[in-house]
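Yeah, one chain of the complex is gone here, protein chain that is, but the others are all in their spots.
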Amino acid sequence: MELKNKKLTNDEFYGVQKEILTQWPTGADVDFEKAVAFHQSLPEEKNFGKKLVKAKKEGKTLVQPRAGVALVQEHIDLLTYLQDKGGADLLPTTVDSYTRQNRYKEAEVGIQESVRESKSMLNGLPIVNHGVDACRSIISELNTPVQVRHGTPDARLLTEISYAGGFTSYEGGGISYNIPYAKNVSLEKTIKDWQYCDRLTGIYEEAGVSINREPYGPLTGTLVPPCISHSVAIIESLLAAEQGVKNITVGYGQCGNLVQDVAAIRALGNLTEEYLKKYGYDDVEVTTVLHQWMGGFPQDEAQAFSVISWGSAIAALSKATKVIVKTPHEAIGVPTKEANAQGLRCTKQMINMLCDQQLSNTSHVVNEMMIISAETRCIVDKVFELGEGDLAVGAVRAFQAGVLDIPFAPSKLNAGKMLPARDNDGAIRILNAANVPLSKELIDFNKEKIEERAQAEKRDASFQMVIDDVYSISKGKLVGRPWK
Amino acid sequence: MELKNKKLTNDEFYGVQKEILTQWPTGADVDFEKAVAFHQSLPEEKNFGKKLVKAKKEGKTLVQPRAGVALVQEHIDLLTYLQDKGGADLLPTTVDSYTRQNRYKEAEVGIQESVRESKSMLNGLPIVNHGVDACRSIISELNTPVQVRHGTPDARLLTEISYAGGFTSYEGGGISYNIPYAKNVSLEKTIKDWQYCDRLTGIYEEAGVSINREPYGPLTGTLVPPCISHSVAIIESLLAAEQGVKNITVGYGQCGNLVQDVAAIRALGNLTEEYLKKYGYDDVEVTTVLHQWMGGFPQDEAQAFSVISWGSAIAALSKATKVIVKTPHEAIGVPTKEANAQGLRCTKQMINMLCDQQLSNTSHVVNEMMIISAETRCIVDKVFELGEGDLAVGAVRAFQAGVLDIPFAPSKLNAGKMLPARDNDGAIRILNAANVPLSKELIDFNKEKIEERAQAEKRDASFQMVIDDVYSISKGKLVGRPWK
Amino acid sequence: MEENKKKLVIGVIGADVHAVGIQILNHAFEEAGFDVTNLGVMVSQEEYIAAAVETDADAIMVSSLYGHGELDCRGLREKCNEAGLTDILLYVGGNIVVGKQPFDEVEARFKKMGFNRVFGPGTAPEETISALREDFGL
Partner (left out) sequence: MEENKKKLVIGVIGADVHAVGIQILNHAFEEAGFDVTNLGVMVSQEEYIAAAVETDADAIMVSSLYGHGELDCRGLREKCNEAGLTDILLYVGGNIVVGKQPFDEVEARFKKMGFNRVFGPGTAPEETISALREDFGL
């Protein structure tokens, strides 16, 4: 089957489905009719997408943690705690790293070890191993909508089980869950596999069950310029919409500069809607998510609270529809439930203090929005061009050509030639665009901004500057200056 | 001696000094020559004012905690900890509440009890009881400049001992340490007593010892509109300058609205310089301090970190010269040294992430600066008018007339008729100006802003709104809305 | 003034000038139907007692925020007894000790000093009011 950005036919979809559902014994429990019935039995407040759309209308920012442990009851206890003691508006189910690599046997070992050691030996919940009924018990026990968050290149079985299990939101995409999350997986394959997941979402949608889809915004979380992650988010949104997805949340990982971050979130929502309309997807609901700083965190908890707070402030001031919350344990390890709830309460305080304030219409922000939008259009339009009108094909070629190029990505498909660095105000700019097709004007703008910093620091812009910026927030700064 | 804003003559000053120094036995150890020699033996890095001026030039924001315990060695240990583990740029010595009321005998009991119980039974260091040499040992043991922070209406003996003891910065003023800190002390008396303190500062200055003075900015810390605290800060700066003070830090307690707070700090520095120049004090160095939220705090530490972070963000974005830091224990009690250092590290992280970012030249901020400046000029100019040109006399009459009126102040001299409330964006406005002499335009502006909120909340603006706003931040919000 | 209203004397003890809470308590107690004598801030033990004797009060509500509460409150119950106020209810509340201390220990210490009820930091007016109603059998 050739890769094309075209809604899968029933034959294409159901032809593969059989095989997918036999990849692990729990696949046998997937029954679409029963799944739809289960979804329809849920009260509206438990629907993720509906809660998002309501929040967007009311200008609210919802808070959501990340969380997942190996065993089901422990996972339910964890989520209940985050809901009740953390005040989470939306809940996650983070999936463990073996499942993400379809290594269900290793996940099984992790489950057994976790039972034996009475502590979670996995960094998330192995949804596939636990199966459909386990998922439903999670959904039933909580009063809050729950999303599956993972990082799985081939998530087809996981998606089937998650949707049948009653989850109403699902993170990921063929690019965003490949390039930052895999070493050597073909992009043709992941885009196709995610067409499957998106088509499944569409099939539920057609049966009256609304499931929210969230392309994974922050990518490597490490000095990603907004135009890069925005391009990926827009491409994945368009690919999803083609398969019938109707409720999309586009995401962005905080960079740290107030003006750039507020502008980025505003631009992200606008651009996604613009492109969806332009390509004929008129009835897709678009919401936005800000991820609190996704790079290396400071180890000290007091300092970590500061980073968490700043991300919360950005989320509120930009009116992101939701914010994904870090914890004071971030630099050390998977957080305890207490630390996770602390991150949530810290975030909520900030959101509630700032929810009536706005910055998005100041001239600084408007200028920056124009820059981000122009940069993003250069890239996305080039991807269409490379694909000769087909976005799926274009995306594959764009990575080959380094037109899409994600800093520090583990994938061999990624050129890794584009170099980002902070400018003198801490905004993330492009030091060396390599093959990222920005216009000459925009390249010059980026260079000038970094040159300004280089002069202030009396050194040349170089890879050392990039390294300094990788460490900076974890060392208590935003800009990695050479001096103490 | 009649109250006048006029530099004290030597006769006037030294006439009183003798008596002051006998108020408590430790006064006998004050020896001006030796004091000057001690100050001159200190390295420049230990001079508070010089460090501030340097920071202002470099566009830096310094961080300073509040701290004080009953016994000297414990106090030194505490400050050393805050310097080394908290990274404090400037240190405090907070004085206990008995000393503030000149109740040295009760302070003595507190010292004895603290020794007996092996814990501090006082909420600060009783500097007068401990005396000059104890102070010098504090200054000698630390590498950081130290300021005395108190709240003492009649601080003459405390000032003598503090200066002789080597402290290079001193908080307070005849208005700001009376109206929020006393119940029934005459304003004539406190202004005169503070003329003494300021004159003593001038005398040190003339002997080549620079001591920084800081009028206490936040007043009651409870819904004080910027124009009120700015007016007091400017008046106290002018009174201090007349006595020969050359290095002044004007302060402001964060309100919570980003635009208002950034504008307030910028306006405060500008207005103070403007008035000092206007009245012929050309050689006074002016710096600014932002106090992190001074009203009721949330009890939960994660939420408290958020409030601390937001104050830090404001300080950095407004380029305040220093920021005074709260701690995660704020709502409960005097913090442990660990909690205090946490507040500092949280603040430093934010300052360092934001030090390269600015907001002060956006149009929102510029507009708000114009409003705050216009309001403040209405009040200060009226005070001059009431005093028939004499600011000291004017200040006394201004309180009688309710022209200066501080919300929730304990003093009987305060009219307490002006009612503040937050507007729909969370900025603090004036709901009922009573006798605060704002122009009609400004009164209408304030009313409209609050009316906007009243309509959004579908209720009338009333005292209930004020109460809701008093509690709001401690309950996790900025605006005290009637709904949950 | 209605005859059957319970009478409270309130104020902030010692050298404490925290004025916000007491103003709000005054407002809340009056709204709840009590007859309130508010002595404001910086109230001495003698002033509470004089006011309680004069108004024939049913309770003295001592507020202390600044940390010296333990030093300031010692002996108040004894002085009440001396003044013949043997049945008067004594409440204390606010940030009554220096620093973050386990509340049950603090409560025990103040109860030993003769206070009928002890309230921790940030107690909501509603909670105090229901305690009063309970103690007065209202």
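Observations on the structure shown:
Every chain is named by a letter (A, B and C) in the order it is written, and numbering of its residues begins at 1.
In the analysis below, contacts are C-beta pairs under 8 Å (C-beta built on N, C-alpha and C of every residue); 3 or more make two chains touch, one makes a residue touch a chain.
Because the structure is predicted, anything quoted here is derived from the model rather than measured.
The shown chains contacted by the absent chain are A, with contact judged over the whole complex.
Note that of A:202, A:335 or A:480, the residue touching the chain absent from this view is A:335.
Contact with the chain that does not appear here is found for just one residue of A:12, A:74 or A:113, A:113. Touch with the chain that is not drawn comes from one residue among A:38, A:181 or A:305, which is A:181. Among A:5, A:129 or A:222, only A:222 touches the chain left out of the display. Those residues of chain A that touch the chain absent from the view are 96-98, 100-101, 103, 106, 109-110, 113, 119-123, 151, 180-183, 220, 222, 295-296, 299, 329, 331-336, 339, 408-410, 463, 467, 470, 474.
To be clear about the criterion, only the chains that are shown with their structure count from here on.
If touching chains are joined by edges, the resulting network of the protein chains shown is an open path.
Ranked by how close its C-alpha mean sits to the mean of all protein C-alpha atoms, the top chain is B.
When every chain is reduced to the mean of its CA atoms, the largest separation from chain B belongs to A.
For this pair, chain A with chain B, the centres built from the Cα atoms lie 45 Å apart. Look at where the CA atoms of chain B average out and do the same for chain C: the two points lie 30 Å apart. Per-chain Cα centroids separate chain A from chain C by 54 Å.
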